[in-house]
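With one protein chain withheld, the remaining protein chains of the complex are depicted in position.
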Amino acid sequence: MIGPARVLRAAAALQIAQLSANLFMLFCVFVQPLFIAVTAMYILRHRPDFDPMYVVVGAGLSGLWSVALFDGTWAVQSERWQGTLELIAASPAPVMLVVGGRMLGSMAFSLLSMVVCYAVGAWLFGYELVVRDPLGFIVAFAFGLFSLWSIAVLLSPIGILWRTAARFLNVLEYPVYILAGFLFPILFLPGWSNPVSNLLPPYWAAVALHGTAAGTLSRPELMLALLVLVLASAIDLLLARSLLQMVLRAARRAGTLSLT
Amino acid sequence: MRLFAVNALYSYKALFRWQSPEAYVLQKMMFPLIQLTFFALIGQFGGSRPLAFYLIGNCIAVAFRPMFSITTAIADERNGGTLPFLIASPASRIVLFFGRATLHVIDGMFDIVVAFAFAIVVFGLRLPDSSLPGMALAVLVASLAACGMGFFLGALAYVVLDAVFLANVVMFALLLLTGANIPLSELPAPARAFGEALPLTHTIAAARAYAQGLELEAGLPLLIGDVILGLLWALGGFALFTLLEHQARRRGTLEAV
Partner (left out) sequence: MPAIELNRVRRVFQTTTGVLRRHAKQIVAIDDLSLTIEEGELFGLLGPNGAGKTTLIKILTTLLIPTSGSARVLGHNVDREAAWVRPRIGFVFGGERGLYYRLSGRENLVYFAELYSVPPRELRARVDGLLEMVGLRDRANERVETYSRGMKQRLHLARMLLHQPPVLFLDEPTIGLDPIGARELRETIARLHAEGKTIVLTTHYMFEADLLCQRIGIINNGKLVAEGSPDRLKQLVSDLSVVELEVFGATAAAIERLRSIDLVDSVVVEQREVRQLLRVQTRAADRAVPLLVAALEGIEIGRVTVREGTLEDAYVRLVGRLE
């Protein structure tokens, strides 16, 4: 395996091992999506056009977003607390690659929330879950996951650069659930918030996934959503790289790579 | 009396310990409102009940906040190693409990009122003037009952070990099983039974009824029921504490408990 791929894989494996033992993460990935899915199922099934897959996707996305948000913000900080950030920074592996790999592990782990929500729909409620545009759905899922991953990578240097911002970032969990229209269309929100929604990659991921699951999204519309996701990801990753380099250089200048 | 006040203040201070004031305000105040918005909008999308149903349910359910804070305050005390001294002190346990709870109850009431204000201003929730006394009472009862639950969870956290995890799970259980978002009649029988045993269920029912014009007296049985439930949960916590302390004394693991 060539160099970068090895680092990504090793970092991802490490992250999954760390997360499996982390109670908070287990909560984000199992408990919260479970409750949200069950609650939403009960509430939304009264709709004449009810599609259980809608709840599975929406609640699953909430788990994916929570993991991306929390892991992204705290991953590198936790390395610092553990004393391993110094070792990583001094190793030949680019820190961006290590962070990217860690977030890959996080996103892979977060897929469990999709599984949980699927289980809620299929087993707990006994619904038949259908994806009407399977190909479109798979593509949308891949792009959506990629975009969430790039947001997580971007959050790492932000979490360090602006320590107070990191605490505020955690508040963004539910607001994104709301603004991205995971479990209800954004037309239920005030008009002025719609442009904000349009700026959020998770919104486009939700549009693409909901639409392909229900089979109501035309190909051009899907293409648009995917384009937005790719563009957002590219911007996130470029920004992440610059910020990370900035953070590391500043840390080397000030001597704050470790806590001592 | 002094023990009462000191305890109250100490428990309250524990909330501020690790967060900057801004982050604290943001998380404390905004989180319930945002979560309220989330579920209310799902409810609106579902369309089976009027928006007011979901708003009132979720507003009362904001009582999970004082429950949360009591649970974590007790857990913090355990982590700080101060609890053994508290148990060993000759002070009356009842006084200690009420001292700790009072500020949290008031804090909780404030949170719920803010939630209602939010619902009124942002969502246009309409509460007839005649319902206000009943609603006020409901707010008090909700906070009280939730604190009772919080005390039980604080004790339970000694066995289950992670107070925050436990509190979060119970928060969701409350949202799911107390009728805040789903009418109890729609839940399967075992879930419904559990929901009836939880605090807040009856208060939510009472609050909804008051909003629809029910007289104050007619709702009292429900509210009293919830007060009793809250008390029972608190006593359960009490019993659990005593049991654990007893065990710890026998095994000599008072600190480790």
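Some notes on this structure:
Note that the chains take the letters A and B in the order they are written out, and that residue 1 is the start of every chain.
Rule of thumb we're sticking to: contacts are C-beta pairs under 8 Å (C-beta built on N, C-alpha and C of every residue); 3 or more make two chains touch, one makes a residue touch a chain.
A quick note: this is a predicted structure, and the numbers were derived from the prediction, not measured.
The chain not displayed here makes contact, within the full complex, with A. The chain not shown here is touched by just one of A:P48, A:P92, A:G126 or A:P195, and that residue is A:P92.
On the side of chain A, the interface with the absent chain consists of residues 1, 3, 6-7, 9-10, 13-14, 17-18, 21, 82-84, 86-93, 98, 249, 252-255, 257-258, using the contact rule stated above.
By definition in this document, only the chains that are shown with their structure count from here on.
Here the spacing of chain A and chain B, counted between their Cα centres, is 31 Å.
Within the complex formed with chain B, the chain A residues making contact are 23-24, 27, 31-32, 35, 38-40, 42-47, 164, 167-168, 170-171, 174-175, 177-178, 183-185, 188-189. Those residues of chain B lying in contact with chain A across their complex are 19-20, 22-23, 26-27, 30-31, 34-35, 37-39, 41-48, 162, 164-165, 168-169, 172-173, 175-176, 181-182, 186-187.
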